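The structure that follows is given in the form of structure tokens.
A single protein chain has been omitted from the complex, and every remaining protein chain is retained in its original position.
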Amino acid sequence: MPEEMKTLVVTGLRTQFNTAKGPVAAVRDVNLKVARGEIVGLVGESGSGKSVTGLSIMGLIDAPGEITAGAILLNGEDLRKASPKRLRELRGDRIAMIFQDPMMTLNPVLRIDTQMIEAIRVHDHKVGRQEARERCRDALGLVGIPSPEERLEAYPHEFSGGMRQRVAIAIAMLNRPDIIIADEPTTALDVTIQSQILAQMQKLCRDTGTALIWITHDLTVVAGLTDRVYVMYAGDVVEEAPVEDLLDRPIHPYTDGLIRSIPSHNAPGQPLNQIPGITPALDRMPAGCRFHPRCPRRTDACLEEIALRSFGPAREARCIHPLVEG
Amino acid sequence: MTDNNVHADAAILEAAGEELPAKPTRPMLLVIGRVLRDPVGLLGVLIVTVMVLAAIFAPWIGWQNPYDLSQLDFMDGRLAPGSQSMSGVTYWLGTDDQGRDLFSAILYGLRTSLMVGVLSAAIALVIGTAAGLTAAYAGGRVDTLIMRVVDIQLSFPPILIALILLAVLGQGVDKIIVALVVTQWAYYARTIRGSALVERRRAYVDAARCLALPPRKVVFSHILPNCLPPLIVVATMRVAYAISLEATLSFLGIGLPVTKPSLGLLIANGFNYMMSGDYWISLFPGLALLLLIVGINLVGDTLRDVLNPRMQR
Partner (left out) sequence: MTAFLLRRLSQTVITLLVMSVLVFVGIYMVGNPIDILISASATPAERQQIITAMGLDLPVWQQYWIFLKNALAGDLGNSFVYNQPAIRLILSRMPATLELAFSAFVIALLIGIPLGLYAGLKPRAVGSRGVMVFSILGFSLPTFWIGLMMILVFSVYLGWLPASGRGQTVNVLGVPLSILTLDGLSHLVLPALNLALFKISLVIRLTRAGVIECMQMDYVRFARAKGVPEARIVLLHVLKNTLIPLITVIGLELGSLIAFAVVTETIFAWPGMGKLIIDAIGVLDRPLILAYLLMTVVMFTIINLIVDICYSLADPRVRLGEDSRS
């Protein structure tokens, strides 16, 4: 598929935070491609830069953060070159986002209908209040909220966490965006609720042709939901692969470590696997491959900068000692 | 550190394991050093030091005892700043209606104001600390009772409470100190209870209890020292407030008696002559009062920043 046909193309994205001790890059060099209607996973530990990537795409990085390089093409239009006004028009209309903590994303003092109707009317003033309201009601019904008509008049605190996240999803879907960025929206929820929402989200995206970037630290979520996965580590994408390939034959030692860390992957009675060490702090990144201090396969060559390279169709990894040769 | 924390400045550095100050060996000296290194704090300390020294040495600095009537010359009344007296002395800040040298009067006024402010704050501190510690350590009904009294009292503005008390008690230095203590103890009680409750849950208190130390010992040698930082900050601010409130009450004529003049009374005196343009009688004592209060507040603000671990840069 030619690049122009992709819904979202991110190339060379770099986002840094200007701290008192000078700039530190939270996202160093990220490339993403999402096709129309595709569901993509963005996986990494805390501090890997996956949320910052999501916010950067949305143009929601606040000072002291700053995007310093790269291009973000939404339907071929570079968001980094767009005016703040144009960005605002696109946000919530063509590109939407859902956040991690459902208890915090809805404004506690505004009724659900206020928060939903504004999402429609800030993008299209011509939509009447009544029509907007009907669309909101339908959207609530679509994400599985019972008696949506009455619930429109409720306040966020009258909903459970799972229900609030459904409301947030309904808001994100209101204007039928081309792509939704979901930043760990189920992490704070019970496992049963999580699987319901995952299934619903998958169905909604398939039905409407909306693309989805699902940011998570949880490989088991990715396994059931996504088509393709990007693995991030310390601000870099270290591996990209279709989901089955990634889980069956990981290339990067870090991906391998992540998969082995899933408890169910173990034989009963065996000690749990873990990746030794911790994610490096942003202001003291190791030189070269950022994973090398924790990597079982490291050599001196890992101290050099390492570029992404191709390992066959739709597979890339940032490693010179891959587990599978391409 | 959560991944979506993009206000990551502090968090990043924290994760880097830096900026966590080493345990101070001599905390008091360290705190004083930090305050002096802050330009605002240094300014505050300088102002307060000068004022306190001026108050202490008032009889030696001021050339006149403004309340010894035999030293006053009525002919020198309401002289503008810089005027010469009949006997050839220059009144740099002018004189009041009774021919008092304002500079000397301000020095003596500072004495009274500082004395009343510090003394009442100190007594309120002791009472409030005792009440707060009792509430925190005893818990249960005692706690509820003490804190209910504190809440009710704090819901009334201090000036109203002072008015009630002075209306019932009458005037006098002792009475205004009583009034100031009553209006202020509750602030200390609330502060100390808050931090004592936090400290009480800490492991070292359990440890001390397990060693069967008597409660008195646990409270005074373990809980109290750890509650000191917020208490110091509150006490500084409260001294400033007490001085301001005393000046206000004296200005209203219901605080200190005329024989024991504070800055507030001097200002009230000048008020009568202000309409005719004799601004200095109110202006200069007011400036002195202002400098004192702002100075103490600057010290307090800096102390709060220095003692608050979250604010440490």
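Residue numbering begins at 1 within each chain, and the chains themselves are lettered A and B in the order written.
In this text, a residue touches a chain if its C-beta (ideal position, glycine included) is under 8 Å from a C-beta of that chain, and two chains touch if they have at least 3 such contacts.
None of the values given here were measured: they were computed from a predicted structure.
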item	value
Listed residues A:Glu66, A:Glu118 or A:Asp283, member touching the removed chain	A:Glu118
Residue in contact with the excluded chain [from A:Glu45, A:Asp101 or A:Glu131]	A:Asp101
Listed residues B:Val126, B:Ala167 or B:Val258, member touching the removed chain	B:Ala167
Interface residues of subunit A (partner: the chain not displayed)	58, 60, 88-93, 96-97, 99-101, 104-111, 115, 118-119, 122-123, 155, 157-158, 168, 171-172
Absent chain, residues of subunit B that touch it	7, 152, 155-157, 159-160, 163-164, 166-168, 240, 244, 247-248, 251-254, 264, 267, 270-271, 274-275, 277, 279, 282-283, 286, 289-290, 293-294, 297, 301
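FYI, only the chains that are shown with their structure count from here on.
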item	value
Interchain centroid distance [CA atoms averaged], subunit A/subunit B, Å	54
